[in-house]
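Only one protein chain is missing from this complex, and each of the others stays in its spot.
For clarity, chains are labelled A, B, C and D in written order, and residue numbers in each chain start from 1.
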Amino acid sequence: MKKIDLLTPVGIFIGLTAVFTAIYTNAAGAGNLTDFIQIASLLIVLGGLSSAILINFSIADLKLLPKVIKETFQTKDQDLQALIDTFVDLSAKARREGLLALEAGLEDVDDPFIEKGVLLAVDGIEPDIIKDIMMAEVIAMEERHRKGRVILEKAGEYAPAWGMIGTLVGLVLMLQNLNDPSTLGPNMAIALLTTLYGTLLANLVFNPMSNKLALSTEEEVFIKQIVVEGVIGVQSGQNPKILQEKLSAFLPNHSKGEKEEELEEKDSNE
Amino acid sequence: MKKIDLLTPVGIFIGLTAVFTAIYTNAAGAGNLTDFIQIASLLIVLGGLSSAILINFSIADLKLLPKVIKETFQTKDQDLQALIDTFVDLSAKARREGLLALEAGLEDVDDPFIEKGVLLAVDGIEPDIIKDIMMAEVIAMEERHRKGRVILEKAGEYAPAWGMIGTLVGLVLMLQNLNDPSTLGPNMAIALLTTLYGTLLANLVFNPMSNKLALSTEEEVFIKQIVVEGVIGVQSGQNPKILQEKLSAFLPNHSKGEKEEELEEKDSNE
Amino acid sequence: MKKIDLLTPVGIFIGLTAVFTAIYTNAAGAGNLTDFIQIASLLIVLGGLSSAILINFSIADLKLLPKVIKETFQTKDQDLQALIDTFVDLSAKARREGLLALEAGLEDVDDPFIEKGVLLAVDGIEPDIIKDIMMAEVIAMEERHRKGRVILEKAGEYAPAWGMIGTLVGLVLMLQNLNDPSTLGPNMAIALLTTLYGTLLANLVFNPMSNKLALSTEEEVFIKQIVVEGVIGVQSGQNPKILQEKLSAFLPNHSKGEKEEELEEKDSNE
Amino acid sequence: MKKIDLLTPVGIFIGLTAVFTAIYTNAAGAGNLTDFIQIASLLIVLGGLSSAILINFSIADLKLLPKVIKETFQTKDQDLQALIDTFVDLSAKARREGLLALEAGLEDVDDPFIEKGVLLAVDGIEPDIIKDIMMAEVIAMEERHRKGRVILEKAGEYAPAWGMIGTLVGLVLMLQNLNDPSTLGPNMAIALLTTLYGTLLANLVFNPMSNKLALSTEEEVFIKQIVVEGVIGVQSGQNPKILQEKLSAFLPNHSKGEKEEELEEKDSNE
Partner (left out) sequence: MKKIDLLTPVGIFIGLTAVFTAIYTNAAGAGNLTDFIQIASLLIVLGGLSSAILINFSIADLKLLPKVIKETFQTKDQDLQALIDTFVDLSAKARREGLLALEAGLEDVDDPFIEKGVLLAVDGIEPDIIKDIMMAEVIAMEERHRKGRVILEKAGEYAPAWGMIGTLVGLVLMLQNLNDPSTLGPNMAIALLTTLYGTLLANLVFNPMSNKLALSTEEEVFIKQIVVEGVIGVQSGQNPKILQEKLSAFLPNHSKGEKEEELEEKDSNE
């Protein structure tokens, strides 16, 4: 089940607090937040960033962006042990009552990917083809996630570059108007703001978010691979104990627990 | 069908607008566009960039450049569902009427790659050889695209480097003529312009364009792989339902739709 | 057996000593440690770093962090020769007394991974499946280690970036308050401190630690692969001499030693 | 046939012209070429670069350098269509008159790699071994080219680094002699020259040249792979039409041309 991931908003809040604290308690003379807000500077960073992103991607890719951003605020609870138990149960049931009996029990399973796999097994399709079909779906999901994520990745590259472009524009203007030395400092401060914006966007928003998505895609692929292994094991009538052993290898700490002992009994009753 | 991709010109327009806005509304004293145009600075960046590109590539590679740039202003509408339906229909027809019957229906297909694949299948060539021939073509296309794209990629590397070279030349000249301090600022401003040109070219033009081409090549390879899978499936007389299942795994959201139900009927009539 | 790795604390001590020495004996005028401690600067680097890390990772990942840090203070003594001897002995025993006889001798082995492998062999499970199960565990361990390590890796990337953000904030504030030139130096010094903190954290703590973990994971995978080779060799009844030859290839200097001669005798007695 | 590649000298000429133009027409006050020539600066960049290269490579590697540099001034005309036609002809001849008949026609072929392949086929050596032998030669060629090229690649890395070392030396000297402020500018200009030299060497000479060599090696490997495919096809008695289809997939635009039609006639006469 997906639920809200508090880490992303909490992280952004902490990051902004750190910047605000640095501004207001700076030993170099406490600053003021308004000194750090320049609409023109913000415009060149965001405008330039948008222009590069628009050229870089197709409309179909960009349509993935809202969904991708939403996903960085979500997390998934994964009970790997329960997943493995599901397949061990299915495997035991298939050996006792045959593959066709599995269709009835699918109502309890609410993961459509598991359901699809088991239905393919029940349909009597060969293991190799089941694996092909399921892995094609995993790869397509990975590809889809990657496409959305790469927008954030590229934004993390373009943001500091456009921050630097803004600073260069500001420096050129400042250097061409050196007549009044008293404006030198403030003007240079304004020029530096675009670099600050670009770096902040990259290191507080784009890079952490795109990395988070990469990790969560990896996690999802990992779980789907366990499902594929499980479906193949169930269909090929593998011994539930060996299937348990095989799938448990994916767990961080797989101690010989209750489930396994229970299984041994079932197995010896056969 | 290829059509004009508005994102590229719109993106470049937005990027230039961002820069112009930054120049004219800069808090450090509104500037003037003419202050940012220096023919000599432009010459060293473009001249240096061209020199590096000329050494880097062969004439055959460089001839690909106009086509490559044109492609960044084009986009392709891909109806994946229609593509899959085509193969499901072909597969059903092949099972009913034999492979030879497919040649007649090819008039409706306007993708030469599909046509070629089906003709190879009709000719009775073995699936492995068909796959070899078709994948060789996909790899050759990928290679051809990569060759053109790498020119833009390298331009995105050389542009900022030559911008820095121009700035170094300007700085050296400025530092050797420090007699008149009033020229210090403007001369340094001019020196910085080449870095601005180089960075702008890289982050507004070359990098986004080469990344766009990489993504569109990826997309095209992806679609051609579906075609190859489809042709092989049709030729090996695979069950249309399984072929549908297999190819649908590539789709973002593959719900059991009308096509599939229709198929089940056909299948049960056999 | 794991034991405390003195290199990590010693390294950190030497690094800090180097910095302290540089401060107190600096030719540019001996400094004072207190000049280098700025709570506000520390807050922005650590706060910003934490914010990026929180967004980047899930709670499940972050829970691995304490264990990961603890591991950088631990080292493992690995006696590769003893490991190989164990398998040569097991192989000789299996050939003399049969695979089932191995279960009795397992009490002497205190590595649960070897024990598990041998038990799978004793259970009569096929070599391919044993290899699958054992390698799945190795890959899962590698994956687990990588997940923890990547937090330190990313910290090594974010720390200098947030150091730079802190310096930019300080520079902007300094430039906006140029009225009193006497504060220019000290304020710029304070601004530079965040860059110093960020770079120091990356090059004294995060990068060396994450690299150390990468190397130790590599080492562990290497050893576990020897175990897998050994178990497969024992189960398939491979000649102990050839197994010895095969496993010894992994050793840095494998001279024909006592063990091997001893084996030849055993072998000729068969 | 190899012929002189004008692009390399033209590129270097354009690059130097761009730099000269920038010096003489600089808005910051037209400079003088002699201001940009400092023997000491040149010595540290070239000396340091040479020292790093000498340590980095063995004498055997360095002996490849003149040949490698010469190759960047050469280009090869490749007629892919003629190459494919050669194999289609050989294949048709082999089917009509037997493999042994091919030896006689080899006089027309002036590519020793094709000749060698055909001779191996005529000798009756198995396709797998022919492929092994020919691919070993391709890999060895690739390896040889890579070895020479990597010298230029490393030079492109060391040149800017040593430019920076020279600038640091100059800056330290300048800062230690601040007594006469009038020398500050010129001395800093001289210090910056080494960075200019290093960057120019990297972006005008080393990087473009090593990239050019990488692309031309890729091209050569590509062509040799077509030759290997062709030889295998000829030896295994593949249908000339299928061989044509297979090899043509490598061509950018392979329209059904005269050659192919001609072939169909020959084929139907068999």
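Throughout what follows, a residue touches a chain if its C-beta (ideal position, glycine included) is under 8 Å from a C-beta of that chain, and two chains touch if they have at least 3 such contacts.
No experiment lies behind these values; they were computed from the predicted model shown.
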Report task. Sort by label and list the shown chains the missing chain touches. Result -> C, D
Query raised in the report: Of C:T72, C:S91 or C:Q176, which one is in contact with the hidden chain?
Result: C:T72
Report summary line: Out of D:I190, D:I232 or D:A249, the sole contact with the unshown chain comes from D:I190
Report summary line: Had the left-out chain been drawn, it would touch subunit C at residues 5, 7-8, 10-19, 21-23, 25-29, 31, 35-36, 72, 75, 182, 184-186, 188-189, 192-193, 195-196, 199-200, 202-204, 207-209, 211-212, 215-216, 219, 222, 242, 245-246, 249-252
Requested in this report: Name every residue on subunit D in touch with the hidden partner chain.
Outcome: 38, 40-41, 43-44, 46-48, 50-59, 61, 120, 125, 129, 132-134, 136-137, 140, 143-144, 147, 150, 154, 157-158, 161-162, 164-166, 168-178, 183, 186-188, 190-191
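Methods note: only the chains that are shown with their structure count from here on.
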Report summary line: For copies subunit A and subunit D, the superposing rotation on Cα atoms, rounded to the nearest 5 degrees, equals 145
Query raised in the report: Do subunit A and subunit B face each other with the same patch, meaning over half of the contact numbers show up on both, or with different patches?
Result: different
Report summary line: Note: subunit C sits from subunit B at a C-alpha centroid distance in Å of 41
Query raised in the report: So that we know how the chains sit together, what is the shape of their touch graph: line, ring, star, complete or other?
Result: line
Requested in this report: Please list, in label order, each pair of chains that touches.
Outcome: A-B, A-C, B-D
